[in-house]
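One protein chain is absent from this view; the other protein chains keep their places.
Let's turn to chain A:
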Amino acid sequence: MATSKKILLVDDNPLVLEMMGRALNKEGFYCMKAISADAATELLKQERPDIILSDYHMPDVDGFSFRQNLIAIPEYKDIPFMFLTSEEDNDLMLKGINLEAVDYILKDTPLPVVVSKINNFLSTVREQHERTLKELSVAAMALNLHSVPQKLPVINGFEVDFWHRSYQNYPGGDFIDFITIDERYTFIVLGDVMGKKWGAWYFSFGFLSYIRAAVRICISEGNFSTKNILQKINDVVYHDPVVNDVLSSLSLVMLDAAESVITYSGAGDLPLLYYNSVDGNLQQIGSSGMLLGMLQDGDFDEVTLKLNAGDRFFMFTDGIIDFEGTSGKKTDYNTFVEAVTPYLNRPFSEFKRSDFLQEKTTDHIDDCSLIYLQKTI
């Protein structure tokens, strides 16, 4: 289900508001309606529109002042803004353009023209935005910064794979890593820095560096306890002024390929989903640890499981269990359980093509990451 574009209509004339609202609704737009600039400001606190269409002439706060007020507020400044007016005065229009209003629409413009003007305006804004995003991504690539692996590890007797989509194509706070120690031991890392887009993405590298370092140091000291590794990472994050105000979840799995044993510890992460091929049961494997950096003692524990051929594991972040229902956004772990159940005896590549993950691609509301591990022989 594609989300319809949200328009905030602002006009002191209830009739114009109603007529325009109905007409735009029919064209597939979702309209938020405000009778004054103050009412619009209240609505903005609850929902962010894709575009604002505001009347010029309104009592109390007029369209100009409303636009000026929005420019002064960083989170509202960038919402595309168009003036809706019956004025044909060039000076007024010029004044509007100077307020970064970018465009105006005359009220008596035929509706199909209004709709195409809005669509054109939105696609210009989107193209500009995508260009900027591409430039930033190119810069990140040039610095060789990746928060998900560029290739999969080869582990004797196991298949490992992952699926990842970032929020609105921005790099985000989810990070994945496979740390190969030797032929026997591989660490699987899945984290989610709380936040979205660039801010979270930036911090994901800080967390990943700490995690890689802690794993390597512990292993070099002969310490193979995922619980101890998590506590070490937690200590550093808790005391580091750069990242201690940023929180992250972490699922850490150590795979011992020689013994077919996994050891798992988690920090504020979602429970892993384990499919036991012997009895056909699907169960959640939970952990007790708190989010990284939240408390000095993260209260971490450790779960060890011996795997049989055909057993599968799924590790995932909250984007996988968030979805947009008829009554709004929801979070439900069971939606994933239900979606993956028909695929338990099929290759992971088929689940990657499933409607469930495809819909996450088109309509997801957060970063989504899913790691898959199967004992093959």
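Couple of notes before you dig in:
In the analysis below, a contact is a pair of C-beta atoms (placed from the backbone, for glycine too) under 8 Å apart; a residue touches a chain by one contact, two chains touch by 3 or more; residues count from 1.
Quick note on the criterion: contacts and distances are computed from a predicted model.
Chain not shown in the complex: UniProt lists it as "STAS domain-containing protein", one of "Na+(H+)/acetate symporter ActP", "ATP-binding cassette domain-containing protein", "sulfate adenylyltransferase" or "STAS domain-containing protein". Considering the whole complex, the residue from A:I52, A:V246 or A:L307 that touches the absent chain is A:V246. For the chain missing from the display, the contacting residue among A:E47, A:D60, A:E183 or A:E350 is A:E47, taking the whole complex into account. Here one chain is not drawn; of A:E127, A:E183, A:E259 or A:D332, the residue touching it is A:D332.
Mapped onto chain A, the footprint of the missing chain covers residues 45-48, 75, 173, 192, 194-197, 200, 244-247, 249, 268-271, 288-291, 294-295, 299, 318, 322, 327-333, 365-366.
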